[in-house]
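Every protein chain but one is kept in place in this view of the complex.
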Amino acid sequence: MLQRLDTGPRMSEAVVHGQTVYLAGQVADDTTLDVAGQTREVLASIDSLLERVGSDKKHILQATVYLADIATFKDMNSAWDAWVAQGHTPARATVEAKLAAPEYKVEIVVVAALA
Amino acid sequence: MLQRLDTGPRMSEAVVHGQTVYLAGQVADDTTLDVAGQTREVLASIDSLLERVGSDKKHILQATVYLADIATFKDMNSAWDAWVAQGHTPARATVEAKLAAPEYKVEIVVVAALA
Partner (left out) sequence: MLQRLDTGPRMSEAVVHGQTVYLAGQVADDTTLDVAGQTREVLASIDSLLERVGSDKKHILQATVYLADIATFKDMNSAWDAWVAQGHTPARATVEAKLAAPEYKVEIVVVAALA
């Protein structure tokens, strides 16, 4: 009944329930990047996970953006605005929060509909 | 299949999927207000968005309250408690987080059912 992707001992990267998919908080692989670069990596991971369950960025329902430093809001948005599907933008909230490791500058949580 | 309200280039204020609506994080228009006043504005925005999709505060499933200063918890609650529908209160979590601009004292994210 539930479909999971990349199920590890602590979490799965995605869980599908009915017509809705919940993604784990995505962070960058290359943590030497600045916040725009890390955001681009995070958004690429979201694209990839959504594609694997048959969805895409046009079907994102809710995004929660956590920034390690809210002063990087504009830089994060430069990457977000270039990526998000015009005419299909999700509900979104952005807040500052320290993340699991200090090298992470941004983490994004997404809930999406299946396509 | 998805219905959106107030779709801008960065986000939509609401996205309806099946019987569920996801609202963007709501903040006050008048940021000179104290936290109780800002909370009242936020809750009025939530009422308005829910009404536009055919829902109302009795159908809120989940609320996430972000306070710029957790010391204002009691003041936020004074506005919340006066507003929330008795007998129909949602699941809720409240945490402290710096918000997108320093003048914002409270931001609330809501997921609701259609009525």
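Note that the chains take the letters A and B in the order they are written out, and that residue 1 is the start of every chain.
Quick note on the criterion: contacts are C-beta pairs under 8 Å (C-beta built on N, C-alpha and C of every residue); 3 or more make two chains touch, one makes a residue touch a chain.
What you see is a predicted model; the values in this text were computed from it and never measured.
**Student:** Under the stated touch rule, tell me which residues of chain A contact the chain that is not displayed.
**Tutor:** 1-2, 4, 7-15, 17-18, 20, 22-25, 64, 66, 97-100, 107, 109, 111
**Student:** Tell me, which residues in chain B touch the chain that this view leaves out?
**Tutor:** 19-20, 59, 61-64, 70, 73, 77, 80-81, 84, 86-97, 111, 113
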